[in-house]
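Every protein chain of the complex appears in place save one, which is left out.
Then we have chain A:
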Amino acid sequence: MNTGGYNFAYLDEQTKRMLRRTILKAVAIPGYQVPFGDREMPMPHGWGTGGIQVTAAIIGPDDVLKVIDQGADDTTNAVSIRKFFAKTAGVATTTRTEDATIVQTRHRIPEKPLHEGQILVYQVPIPEPLRWLEPRETETRKMHALSEYGIMHVRLYEDIATHGRIATSYDYPVQVNDRYMMRPSPIPKFDNPKMDMNPALQLFGAGREKRIYAVPPYTKVKSLDFDDYPFEVQSWDQSCALCGAGDSFLDEIITSDRGDRMFVCSDSDYCQDRQAARSKEAAE
(Lines give C-alpha, C1' and ligand atoms only; values in the text may rest on other atoms or scores of the structure.)
Protein backbone atom coordinates (compact mmCIF):
# COMPACT_ATOMS: atom_id res chain seq x y z
CA MET A 1 0.00 0.00 0.00
CA ASN A 2 1.30 3.44 -0.86
CA THR A 3 0.71 5.92 1.95
CA GLY A 4 3.02 8.58 0.59
CA GLY A 5 5.84 7.89 3.04
CA TYR A 6 3.63 8.38 6.08
CA ASN A 7 2.87 5.76 8.70
CA PHE A 8 -0.59 4.29 8.11
CA ALA A 9 -3.17 7.01 8.83
CA TYR A 10 -0.44 9.59 9.57
CA LEU A 11 -0.10 9.04 13.36
CA ASP A 12 2.58 6.74 14.82
CA GLU A 13 1.48 3.44 16.32
CA GLN A 14 2.11 4.44 19.95
CA THR A 15 -0.10 7.50 19.57
CA LYS A 16 -2.85 5.41 18.01
CA ARG A 17 -2.66 2.94 20.92
CA MET A 18 -2.99 5.83 23.36
CA LEU A 19 -6.01 7.11 21.44
CA ARG A 20 -7.60 3.66 21.34
CA ARG A 21 -7.22 3.26 25.11
CA THR A 22 -8.88 6.66 25.52
CA ILE A 23 -11.71 5.69 23.17
CA LEU A 24 -12.30 2.39 24.99
CA LYS A 25 -12.60 4.23 28.27
CA ALA A 26 -14.94 6.77 26.69
CA VAL A 27 -17.16 3.98 25.34
CA ALA A 28 -17.18 2.31 28.75
CA ILE A 29 -18.42 5.51 30.44
CA PRO A 30 -20.97 6.98 28.01
CA GLY A 31 -20.82 10.78 27.85
CA TYR A 32 -17.79 11.10 30.14
CA GLN A 33 -14.97 13.28 28.79
CA VAL A 34 -11.68 11.38 28.80
CA PRO A 35 -8.48 13.44 28.47
CA PHE A 36 -5.93 12.43 25.86
CA GLY A 37 -2.58 13.64 24.57
CA ASP A 38 -3.42 15.80 21.59
CA ARG A 39 -0.84 15.57 18.76
CA GLU A 40 0.08 18.29 16.36
CA MET A 41 -1.68 17.63 13.07
CA PRO A 42 -0.84 19.12 9.68
CA MET A 43 -3.74 21.55 10.03
CA PRO A 44 -4.73 24.05 12.70
CA HIS A 45 -7.00 23.44 15.67
CA GLY A 46 -10.54 24.30 14.72
CA TRP A 47 -10.29 22.34 11.48
CA GLY A 48 -11.31 19.10 13.10
CA THR A 49 -8.02 17.85 14.56
CA GLY A 50 -9.89 16.05 17.36
CA GLY A 51 -12.09 14.17 14.93
CA ILE A 52 -9.16 13.41 12.63
CA GLN A 53 -7.14 11.89 15.45
CA VAL A 54 -10.08 9.71 16.48
CA THR A 55 -10.57 8.61 12.88
CA ALA A 56 -6.84 7.93 12.50
CA ALA A 57 -6.92 5.71 15.59
CA ILE A 58 -9.88 3.57 14.47
CA ILE A 59 -9.45 3.39 10.70
CA GLY A 60 -8.20 0.18 9.05
CA PRO A 61 -7.22 -0.65 5.46
CA ASP A 62 -10.66 -2.13 4.73
CA ASP A 63 -12.64 0.83 5.99
CA VAL A 64 -14.65 3.10 3.74
CA LEU A 65 -14.56 6.73 4.82
CA LYS A 66 -17.14 9.46 4.33
CA VAL A 67 -16.47 13.01 5.52
CA ILE A 68 -19.14 15.70 5.77
CA ASP A 69 -19.07 19.33 6.80
CA GLN A 70 -22.46 20.96 7.51
CA GLY A 71 -23.97 17.88 5.88
CA ALA A 72 -22.16 18.32 2.57
CA ASP A 73 -19.44 16.10 1.08
CA ASP A 74 -18.09 18.82 -1.19
CA THR A 75 -17.13 21.58 1.25
CA THR A 76 -13.49 22.55 1.87
CA ASN A 77 -13.14 20.92 5.25
CA ALA A 78 -14.74 17.67 4.09
CA VAL A 79 -12.74 17.46 0.89
CA SER A 80 -9.39 18.13 2.57
CA ILE A 81 -9.95 15.59 5.36
CA ARG A 82 -11.13 12.96 2.88
CA LYS A 83 -8.03 13.53 0.76
CA PHE A 84 -5.85 13.45 3.85
CA PHE A 85 -6.95 9.92 4.71
CA ALA A 86 -7.00 8.77 1.08
CA LYS A 87 -3.35 9.78 0.92
CA THR A 88 -2.04 8.73 4.34
CA ALA A 89 -4.10 5.55 4.80
CA GLY A 90 -4.91 4.65 1.21
CA VAL A 91 -8.49 3.83 2.20
CA ALA A 92 -11.52 3.90 -0.04
CA THR A 93 -13.72 6.96 0.32
CA THR A 94 -17.35 7.47 -0.49
CA THR A 95 -20.05 10.09 -0.33
CA ARG A 96 -22.80 7.52 0.22
CA THR A 97 -23.84 7.26 3.86
CA GLU A 98 -24.95 3.64 3.63
CA ASP A 99 -21.64 2.48 2.10
CA ALA A 100 -19.38 4.13 4.67
CA THR A 101 -17.99 2.30 7.69
CA ILE A 102 -16.70 5.52 9.25
CA VAL A 103 -18.41 8.89 8.86
CA GLN A 104 -16.47 11.88 10.15
CA THR A 105 -18.74 14.85 10.58
CA ARG A 106 -18.81 18.50 11.44
CA HIS A 107 -22.15 20.01 12.51
CA ARG A 108 -24.55 17.35 11.17
CA ILE A 109 -25.76 13.77 11.48
CA PRO A 110 -26.63 12.23 8.07
CA GLU A 111 -30.33 12.07 7.22
CA LYS A 112 -30.20 8.40 6.23
CA PRO A 113 -30.42 6.18 9.32
CA LEU A 114 -27.07 4.71 10.37
CA HIS A 115 -26.79 0.99 10.90
CA GLU A 116 -24.90 -1.34 13.20
CA GLY A 117 -21.18 -1.48 12.60
CA GLN A 118 -20.92 2.10 11.42
CA ILE A 119 -18.98 4.69 13.42
CA LEU A 120 -19.85 8.37 13.46
CA VAL A 121 -16.92 10.64 14.43
CA TYR A 122 -17.79 14.19 15.51
CA GLN A 123 -15.44 17.17 15.48
CA VAL A 124 -15.95 19.05 18.74
CA PRO A 125 -14.86 22.64 19.44
CA ILE A 126 -15.79 22.90 23.15
CA PRO A 127 -16.59 19.64 24.94
CA GLU A 128 -17.63 20.96 28.37
CA PRO A 129 -21.40 21.58 28.64
CA LEU A 130 -21.06 23.36 32.00
CA ARG A 131 -18.36 25.76 30.82
CA TRP A 132 -20.62 28.73 30.06
CA LEU A 133 -21.73 28.96 33.70
CA GLU A 134 -18.62 27.68 35.43
CA PRO A 135 -15.20 28.68 34.14
CA ARG A 136 -13.23 26.51 36.62
CA GLU A 137 -12.28 23.05 35.32
CA THR A 138 -11.85 21.70 38.89
CA GLU A 139 -15.41 22.77 39.67
CA THR A 140 -16.99 21.39 36.46
CA ARG A 141 -15.32 18.02 37.07
CA LYS A 142 -16.74 17.96 40.57
CA MET A 143 -20.17 18.87 39.22
CA HIS A 144 -19.98 15.98 36.75
CA ALA A 145 -18.80 13.61 39.47
CA LEU A 146 -21.72 14.55 41.73
CA SER A 147 -24.29 14.87 38.88
CA GLU A 148 -24.95 18.49 39.84
CA TYR A 149 -26.62 19.51 36.61
CA GLY A 150 -29.30 21.89 37.91
CA ILE A 151 -27.58 24.92 36.43
CA MET A 152 -28.00 23.56 32.90
CA HIS A 153 -31.68 24.37 33.24
CA VAL A 154 -30.82 27.95 34.24
CA ARG A 155 -29.73 28.44 30.65
CA LEU A 156 -32.99 27.09 29.26
CA TYR A 157 -34.89 29.24 31.78
CA GLU A 158 -33.08 32.31 30.45
CA ASP A 159 -34.00 31.33 26.90
CA ILE A 160 -37.70 31.10 27.73
CA ALA A 161 -37.64 34.30 29.83
CA THR A 162 -36.00 36.19 26.97
CA HIS A 163 -37.54 34.64 23.85
CA GLY A 164 -40.69 32.93 25.09
CA ARG A 165 -39.35 29.55 24.00
CA ILE A 166 -36.15 27.53 24.18
CA ALA A 167 -34.21 29.40 21.51
CA THR A 168 -31.02 27.33 21.69
CA SER A 169 -30.96 25.73 18.26
CA TYR A 170 -27.60 23.99 18.04
CA ASP A 171 -25.16 22.35 20.46
CA TYR A 172 -28.24 21.58 22.50
CA PRO A 173 -27.27 19.89 25.80
CA VAL A 174 -28.13 16.24 26.31
CA GLN A 175 -27.91 13.75 29.14
CA VAL A 176 -26.40 10.42 28.14
CA ASN A 177 -27.57 7.13 29.66
CA ASP A 178 -29.27 9.08 32.49
CA ARG A 179 -25.87 10.11 33.80
CA TYR A 180 -23.41 12.45 32.12
CA MET A 181 -24.31 15.84 30.70
CA MET A 182 -22.85 16.11 27.22
CA ARG A 183 -22.40 18.66 24.46
CA PRO A 184 -23.36 17.03 21.16
CA SER A 185 -20.97 19.40 19.29
CA PRO A 186 -22.60 22.14 17.22
CA ILE A 187 -25.11 19.93 15.43
CA PRO A 188 -28.57 21.49 15.03
CA LYS A 189 -31.04 20.31 17.65
CA PHE A 190 -32.91 18.84 14.66
CA ASP A 191 -30.33 16.03 14.85
CA ASN A 192 -30.53 15.44 18.60
CA PRO A 193 -33.28 12.79 18.39
CA LYS A 194 -31.08 10.80 15.97
CA MET A 195 -28.48 10.32 18.71
CA ASP A 196 -30.94 8.50 20.94
CA MET A 197 -30.70 4.68 20.70
CA ASN A 198 -28.67 4.97 17.50
CA PRO A 199 -27.34 1.59 16.29
CA ALA A 200 -24.02 3.18 15.27
CA LEU A 201 -21.13 4.00 17.61
CA GLN A 202 -20.73 7.75 18.11
CA LEU A 203 -17.28 9.14 19.00
CA PHE A 204 -16.48 12.76 19.80
CA GLY A 205 -13.00 14.27 19.51
CA ALA A 206 -12.00 17.73 20.75
CA GLY A 207 -8.40 18.42 19.72
CA ARG A 208 -7.72 21.79 21.26
CA GLU A 209 -9.43 20.85 24.54
CA LYS A 210 -7.85 17.36 24.47
CA ARG A 211 -11.00 15.38 25.28
CA ILE A 212 -12.65 12.34 23.77
CA TYR A 213 -16.13 11.12 24.67
CA ALA A 214 -18.53 8.59 23.24
CA VAL A 215 -22.09 7.36 22.95
CA PRO A 216 -22.13 3.57 22.47
CA PRO A 217 -24.71 1.96 20.16
CA TYR A 218 -28.26 1.79 21.51
CA THR A 219 -27.67 4.27 24.32
CA LYS A 220 -30.30 6.63 25.70
CA VAL A 221 -29.62 10.28 24.83
CA LYS A 222 -32.08 12.77 26.28
CA SER A 223 -32.29 16.44 25.31
CA LEU A 224 -32.92 18.71 28.31
CA ASP A 225 -36.25 20.48 28.61
CA PHE A 226 -38.94 21.69 31.01
CA ASP A 227 -42.18 19.83 31.72
CA ASP A 228 -44.19 22.74 30.32
CA TYR A 229 -41.70 23.56 27.53
CA PRO A 230 -40.87 20.19 25.98
CA PHE A 231 -37.94 19.69 23.61
CA GLU A 232 -38.81 20.51 19.99
CA VAL A 233 -36.84 20.41 16.74
CA GLN A 234 -36.85 23.03 14.02
CA SER A 235 -39.37 22.83 11.19
CA TRP A 236 -39.71 24.66 7.89
CA ASP A 237 -42.62 25.91 5.81
CA GLN A 238 -40.82 24.92 2.62
CA SER A 239 -39.62 21.62 1.23
CA CYS A 240 -36.20 21.22 -0.38
CA ALA A 241 -36.16 23.17 -3.67
CA LEU A 242 -34.02 20.51 -5.35
CA CYS A 243 -35.41 17.19 -4.18
CA GLY A 244 -38.70 18.14 -2.53
CA ALA A 245 -37.84 16.51 0.81
CA GLY A 246 -40.04 17.72 3.64
CA ASP A 247 -38.31 15.78 6.39
CA SER A 248 -34.70 16.95 6.18
CA PHE A 249 -32.68 19.81 7.67
CA LEU A 250 -32.78 22.73 5.22
CA ASP A 251 -30.16 25.39 4.52
CA GLU A 252 -31.25 28.80 3.33
CA ILE A 253 -29.31 29.90 0.25
CA ILE A 254 -29.37 33.48 -0.99
CA THR A 255 -29.52 33.40 -4.79
CA SER A 256 -29.43 37.08 -5.79
CA ASP A 257 -28.79 40.59 -4.54
CA ARG A 258 -32.54 41.22 -4.57
CA GLY A 259 -33.08 38.86 -1.65
CA ASP A 260 -34.18 35.79 -3.62
CA ARG A 261 -33.59 32.66 -1.66
CA MET A 262 -34.07 28.94 -1.79
CA PHE A 263 -34.14 26.21 0.82
CA VAL A 264 -32.19 23.04 0.08
CA CYS A 265 -31.18 19.94 2.03
CA SER A 266 -27.98 20.41 4.01
CA ASP A 267 -27.24 16.68 3.57
CA SER A 268 -25.93 16.60 -0.04
CA ASP A 269 -25.87 12.79 -0.30
CA TYR A 270 -29.49 12.49 0.81
CA CYS A 271 -30.54 15.23 -1.60
CA GLN A 272 -28.68 13.78 -4.61
CA ASP A 273 -30.14 10.31 -3.97
CA ARG A 274 -33.63 11.73 -3.95
CA GLN A 275 -32.98 13.79 -7.08
CA ALA A 276 -31.68 10.68 -8.91
CA ALA A 277 -34.73 8.70 -7.86
CA ARG A 278 -36.97 11.50 -9.07
CA SER A 279 -35.42 11.77 -12.53
CA LYS A 280 -35.51 7.98 -12.83
CA GLU A 281 -39.22 8.06 -12.07
CA ALA A 282 -39.71 10.84 -14.59
CA ALA A 283 -37.86 8.86 -17.25
CA GLU A 284 -40.00 5.77 -16.72
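Convention: a contact is a pair of C-beta atoms (placed from the backbone, for glycine too) under 8 Å apart; a residue touches a chain by one contact, two chains touch by 3 or more; residues count from 1.
Following the convention adopted for this analysis, contacts and distances are computed from a predicted model.
Undergrad: The chain that is not shown, which UniProt protein name from "Phosphonate C-P lyase system protein PhnK", "ATP-binding cassette domain-containing protein", "ABC transporter permease subunit" or "ABC transmembrane type-2 domain-containing protein" does it carry?
TA: Choosing among "Phosphonate C-P lyase system protein PhnK", "ATP-binding cassette domain-containing protein", "ABC transporter permease subunit" or "ABC transmembrane type-2 domain-containing protein", the correct UniProt name is "Phosphonate C-P lyase system protein PhnK".
Undergrad: Which one, A:115, A:153 or A:278, makes contact with the chain that was left out?
TA: Only one of A:115, A:153 or A:278 touches the chain omitted from view, namely A:153.
Undergrad: Using the definition of touch stated at the top, determine which of A:40, A:228, A:257 or A:281 touches the missing chain.
TA: Touches the omitted chain: A:228.
Undergrad: Pick out the residues on chain A that sit against the missing chain.
TA: Where chain A meets the chain not shown: residues 133, 142, 146, 148, 150-151, 153-154, 157-158, 160-162, 225-229.
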